[in-house]
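Structure first, commentary second.
Note that one protein chain is taken out, while the other chains of the complex remain in position.
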Amino acid sequence: MRAVVWHGPDQVRVDERPEPTLEQPDDAILRVTTSAICGSDLHLVRGRLPRVRPGTVIGHEFCGEVVAVGEGVRRHRPGDRAVAAMHTACGRCPSCLAGQHARCPDYAMFGCGELFGDLDGGQAELVRVPLADMTLAPIPSGLDDADALFVGDILATAYTACVDAGIAPGETAAVVGCGPVGQLLVECLQLFAPAAVFAIDPVAERLAQAAGRGAVPLPAGDDPRAALRALNRGRRADCVLEAVGSAGGLETAWRLVETGGRVVLVGLLVDEPFPESAGQTWLRALTVRPVLGRPYAHRDTLLRLIQQGRLHPAGVVSETVPLADAPDAYRRLQARLTTKVLLRP
Amino acid sequence: MRAVVWHGPDQVRVDERPEPTLEQPDDAILRVTTSAICGSDLHLVRGRLPRVRPGTVIGHEFCGEVVAVGEGVRRHRPGDRAVAAMHTACGRCPSCLAGQHARCPDYAMFGCGELFGDLDGGQAELVRVPLADMTLAPIPSGLDDADALFVGDILATAYTACVDAGIAPGETAAVVGCGPVGQLLVECLQLFAPAAVFAIDPVAERLAQAAGRGAVPLPAGDDPRAALRALNRGRRADCVLEAVGSAGGLETAWRLVETGGRVVLVGLLVDEPFPESAGQTWLRALTVRPVLGRPYAHRDTLLRLIQQGRLHPAGVVSETVPLADAPDAYRRLQARLTTKVLLRP
Amino acid sequence: MRAVVWHGPDQVRVDERPEPTLEQPDDAILRVTTSAICGSDLHLVRGRLPRVRPGTVIGHEFCGEVVAVGEGVRRHRPGDRAVAAMHTACGRCPSCLAGQHARCPDYAMFGCGELFGDLDGGQAELVRVPLADMTLAPIPSGLDDADALFVGDILATAYTACVDAGIAPGETAAVVGCGPVGQLLVECLQLFAPAAVFAIDPVAERLAQAAGRGAVPLPAGDDPRAALRALNRGRRADCVLEAVGSAGGLETAWRLVETGGRVVLVGLLVDEPFPESAGQTWLRALTVRPVLGRPYAHRDTLLRLIQQGRLHPAGVVSETVPLADAPDAYRRLQARLTTKVLLRP
Partner (left out) sequence: MRAVVWHGPDQVRVDERPEPTLEQPDDAILRVTTSAICGSDLHLVRGRLPRVRPGTVIGHEFCGEVVAVGEGVRRHRPGDRAVAAMHTACGRCPSCLAGQHARCPDYAMFGCGELFGDLDGGQAELVRVPLADMTLAPIPSGLDDADALFVGDILATAYTACVDAGIAPGETAAVVGCGPVGQLLVECLQLFAPAAVFAIDPVAERLAQAAGRGAVPLPAGDDPRAALRALNRGRRADCVLEAVGSAGGLETAWRLVETGGRVVLVGLLVDEPFPESAGQTWLRALTVRPVLGRPYAHRDTLLRLIQQGRLHPAGVVSETVPLADAPDAYRRLQARLTTKVLLRP
């Protein structure tokens, strides 16, 4: 089968690989019909993730058709369509029962190297899915791949951020960065009846898309804080969600948040500094809350809301290309010529 | 001044009355620009409320313009527009600080007789408003009386019901009874991202109005439970909100709710029986939750959501008539020829 | 092996039965070291549960030592000590992921007959445990069987009741019925910092035991409501937990609860009537909440609290007898000569 394989920093190729087989009674084999390139895949491709073995198949957003199941699999049968969570978990250990699936001893992230469980990913024609009853959710009839795909990762992340932010009806929120995750944040925030969602991004087109999802665009220009206040009765936002993952994004977030408010950190960070001292953050009474998406907690709700037309995640797809074109898609993503690419084997 | 006065069962007249005056330093006098007839006023008019003195001025939904304030009033000045809460509360006792304003020692319901504090109501040209800083909320500029009016009672009740029901995104809700409160329940429920809101009412027009607010109408006919299941993947509703206040409404509510679900009692009840035994309710694991509207907790949020266009309470008004026509309006309400009447002095 | 077998109404015998074997890859075989007789077992024995096949092995509270595991079992090894949940669940379906394990398609209650999944129980020398990674929790070293046993059923039920009751610090609670579940309710309530826990029971000794756990005993006599008010600043209890499961218990609960309070239904009910009308319950603004224990949600927390000495569930054991004496123990339980019996094979 063909698969998107990492061979070293900025070396991505589509290789021929042996077909995966069932290894455990809980395994399933999925024939991938659609996978997506996630922003975090770009970090991997550039070589910024530690302990990734050359030869790793990339990809942790994917869905497809079940083609084989181990004898321990109860919920899926060959022929079923299903979408995978970005990582595995057992569902039965104390961490899983406490809703902290990312702390499960059976945690493994698809396509992210040894540090994350050394599990081949889904940018491929076939993929082995451990703990299939848990990892895979059936795709409700009537949903396209592009509708369902993101409940395993970025849509779950956006929704988790809103839940963890505790957005109450009538509050105001601001989203910093309007890439795919930022767009989904704007969509998910609307589920929680805010008085207004503001959005900020240097790219006018992204801002226009956020506005199309109901956000009030903030010009990225000279003084977004003043612009926000002018639009929000003199106040800053009750909650700011940072979806860039950069020092500049953090600075903007801290500037846009009202005294007593919350800064929710959604974008991937590594070693960016805090934009102000702990003392200043204390005096402003700001709560700082990092977010890790919880697909297992929320995917069933999300699929239901997509079915009902309350969420339209497929709208963030910028293009769909054949699997063979994955290397080119990575290049164009790095060059910011595209935003969210689907791969079709 | 003129006022709508109760003289005994089914005897409502518009009388000339002395103008109210400031009695306490916390009082304000409001010139009423709009008041509404509430469903519970019909109970009073029929003589079903105990200890109502003939001569009582009716009315607990009203707004207007402040014309005089006591020396202890800090937040309102003559000329300000304001909407009243349906009852008074001090804001400072342990009950108020615990959010239970209806248990305040200074609780008095406007226009409901001795049992509720013996306070004249707002279906009048002028009304004395005790504890004005608490009782009155400023009407934001840009809002009409009909937009703002209901935050003091029925809109607050509908919203409180949704909050207390704990509607989570992706759940299904059903509203039994599509009068004014039922319509507002449908609107408020939409704020909490349900997968679907079902509505049931014997009157086709009310059902059509609920559908216009996003509800899925259930034919009231033979078997609403079967109809609901057919529309809801074989399941009943996670949460049913009873907004009729009748034995029949309770029966329907209990039939429409899923095992493990919640029945929220919004409609005024007196001595209607439970539709099944405690044992059966236990076996079905149904939570039963009565609702008392909390205008003080929610009116600020509601005014914000109305301003933002997320709620349109004025849409439930069926007609607006001069204060002088109040007796006729009461007759037509009793005869179910109209649903929500505004009075303009 | 020997097992406690139901042969028809009030016919319980200890029989020789074939040893259970592994049937599914997820199964384990547990050598039971201690099992308990639960109040609901008495219902079964009397023949009040529908569709129980004569020949059923009784018992859903048990712990022991793992003696064999299927190839799909990851968390347990032969020789490990473990306590079972009262029912099975997969941990991976939408119901389980939503925390509603009792709605799992793989739900089966141990030893309760066909209606509940037709699974032999744990009052035996050996028991087959399906979905062992989920059903069994390891017993922390240092805990005796009697400490750990109840996290699978009655302690989880008592704790779930407190969580669902939403006891806030400084509130008052009352427990109606001081059998084993009532005693554990008193213990668990103390975890939530109530101002006071009141207890009521006609048996003086049980009341004394509740007092030993920190409850304030209410004389069951003429007028418990007046007694409660005298001890509680003139108020009734914010929350009443009914742990008898009888019409009389319900009456007492409704009498002891303060306006605006909560009645939590813990005791097993079948067809007992509500003690007042829906209208009266609405006027008093009482929330009614049935409880179903959630061992999967809480057992890890409970084991931790037992280890730390914050809970002492073993204290409710009234006697420990050999498995062979089970029939006699059932007779004495029916005659109310004992309260909580452990069986040792």
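Things to note:
The chains carry the letters A, B and C, assigned in the order they are written, with residues numbered from 1 in each.
Throughout what follows, a contact is a pair of C-beta atoms (placed from the backbone, for glycine too) under 8 Å apart; a residue touches a chain by one contact, two chains touch by 3 or more.
Nothing here was measured: the structure is a model prediction, and the numbers come from that model.
The omitted chain makes contact with just one of the residues A:Ala285, A:Ala324 or A:Leu337: A:Ala285.
Within the full complex, the residue among B:Met1, B:Leu42, B:Cys90 or B:Val321 touching the omitted chain is B:Cys90.
Listed for chain B, the residues touching the missing chain in the whole complex are 24-26, 71-72, 74-75, 90-94, 96-98, 106, 131, 133-134, 296-297, 300.
The missing chain lies against chain A, touching residues 100, 103, 250, 260, 265, 268-275, 277-283, 285-290, 292. In the full complex, chain C contacts the hidden chain through residues 168-170, 191-193, 195-196, 300-302, 304-305, 307-308, 310.
Criterion: only the chains that are shown with their structure count from here on.
No other pair of chains has as many C-beta pairs in contact as B-C.
Chain contacts: chain B has no residue touching two or more partner chains.
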